[in-house]
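One protein chain is absent from this view; the other protein chains keep their places.
Moving on, here comes subunit A:
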Amino acid sequence: MDQFLLQSIWLVPCYALAGAVLSVLWFPSVTRLTGPRPSGYVNILTTFLAFLHGLLALPAVWNQPAQQFFFPWLNVANLDLTLPFEASALTVGATILITGLNLLAQVYAVGYLEMDWGWARFFALLALFEAGMCALVLCNSLFFSYMILEVLTLGTYLLVGLWFNQSLVVTGARDAFLTKRVGDLFLLMGVVALLPLAGTWNFTELAEWAQTADVNPTVITLVGLALIAGPMGKCAQFPLHLWLDEAMEGPLPSTILRNSVVVATGAWVLIKLEPVLALSPVVMAALVWIGGITAVGGSLIAIAQIDLKRTLSYLVSAYMGLVFIAVGAGQSEAALLLVLTHAVAIALLVMSVGSIIWNSITQDITQLGGLWSRRPVSGLAFLVGTAGLIALPPFGSFWALLKLADGLWTTQPWLVGLVLLVNGLTAFSLVRVFSRIFGGQPHPMAQRSPEIHWLMALPMAILLGVVLHVPIVLQAFSLLPAWADLNKDVALLLLWSSIFGCSLSAVVYLGSAIPKPVQFPWKPLQDLLSYDFYTAQIYRMSIVVGVDLISRITSWIDRYLVDGFVNLVGVATLFGGQGLKYSTSGQTQSYALTILVGAVLVGCLVMWSS
């Protein structure tokens, strides 16, 4: 039975796709009869099936070597595009994570979107995402990963733009699509350039090839840089980070997925490509630098945000930056662990934040406060999410960050300092948000804010339990280091950075010694952070202006030079006809003259040519 479930693991993406297709039945006229709800229930059912399938298939592959399945797709000339599926404990586990989080997010959405009529569209898109991500983790080919990433890019566009009658939603969806497309375009270049070098797109074979590869260092550096551009866009790394912030305009239940697993799709491809990227030291350094800048910058920006959802979006960028650092330092396992612990923790944080937004009048954290007494479940979820995200033993991310820092300890000690800094800043930022929402006195805007109903509370509580149990799960997967191997210096440093960040933030934001809102002594720095390093303005002044100018020039050339030339031919013919018609004088004698001249000319021609 287990073996059969494993053989049919490719069905996992299909369940979700079936749900998405079934949702199409709820077009407006049907929705008018039945209401939008059945479409949601259908998708929850299919997601549950996918979750169950993965869960039951896991024992069959547990502690077993990875199994490969092949689906021939296109076979022409010397190009053989076969879709390889890999079923290993890792990939099946990833599908369980994805389908599980999606299941919780969908139940949450049933409560969150109670009054919305766009259920069919929303749930179909969530299912599309689920199908895409499951297919991505299962498929073992760079080429098909690229195709799936493109589908997910389109899905992001549609999902962020769900409430398309709001202008900010429209620009957010557009920016998310275009930013990811920029990354994907470079990724495509890398994907295409890799085939002649390696001769394969299969991740396993790529790893084997990379061990003995002998390639021109310049070429492999360029290919590697192109390959990391796609994950950069997906994981919202500097300088392609702005879209994640703007995507917060989308519906919140989709944000749960986006912030936890959708951004991690880029990290997944990156981790899979790590052997290829490791061929070039320049690429590895670039990964570390990009990740480092994003991690520090993102966690700093998060501290200066007052929008409840945006305080979390930059932390996602920052943690993906840590994943970049891990891959850049050659620590794929730490990166995977970080992706896992980050996914569950941030999903819980987003759920908690969503429950606040759902029935408070505002999502501005300066307008909230004092909600602890009336929102204990949400508050508890936020605290547990915080504990799961920062390095606070024994919760999840502590072990991931410990593994990362431990690996960096001997090779690149300065990166350990960076990890500590990011961890401290994240702790500061999350406790700040907690203090502003749940601590202090209730602001008039937050007076009427009861606890949420069970449909949102239940998935939140379940996820809360999952986050608390992450260490036990890690233990079961024997991913925790033994006590003797534990690098106690690093562990203590991480713990201290978390405690320092938390307590400093608590003193500043819970105490009354410092007046709120906190004014930084140096205003330009505060502005720099709260305006996201002015990235939007920089883009507007450089790339947007540049593209605008180029398109204007191109349009002018097209309209006046290219079209002008063709029109000139037409006008010349017209004028030629108009001018030549005067030779038709209607006079017999002029015709006679013409014939004569013509005959003479023909005669001359014949004479000369002979």
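Note that in this section a residue touches a chain if its C-beta (ideal position, glycine included) is under 8 Å from a C-beta of that chain, and two chains touch if they have at least 3 such contacts; residues count from 1.
Everything below uses one rule, namely that contacts and distances are computed from a predicted model.
Peer 1: So one subunit is absent here. Using its UniProt record, which name fits best from "Carbon-monoxide dehydrogenase large subunit", "Multisubunit sodium/proton antiporter, MrpF subunit (TC 2.A.63.1)", "NAD(P)H-quinone oxidoreductase subunit 4L" or "Electron transfer flavoprotein subunit beta"?
Peer 2: Protein name of the absent chain (UniProt record): "NAD(P)H-quinone oxidoreductase subunit 4L".
Peer 1: Please identify which residue in A:Ser29, A:Ser478, A:Gln587 or A:Ser609 touches the non-displayed chain.
Peer 2: Final answer for the missing-chain contact: A:Gln587.
Peer 1: What residue numbers in subunit A mark contact with the hidden partner chain?
Peer 2: Touching the chain left out of view, subunit A contributes residues 581-582, 584-590, 592-593, 596.
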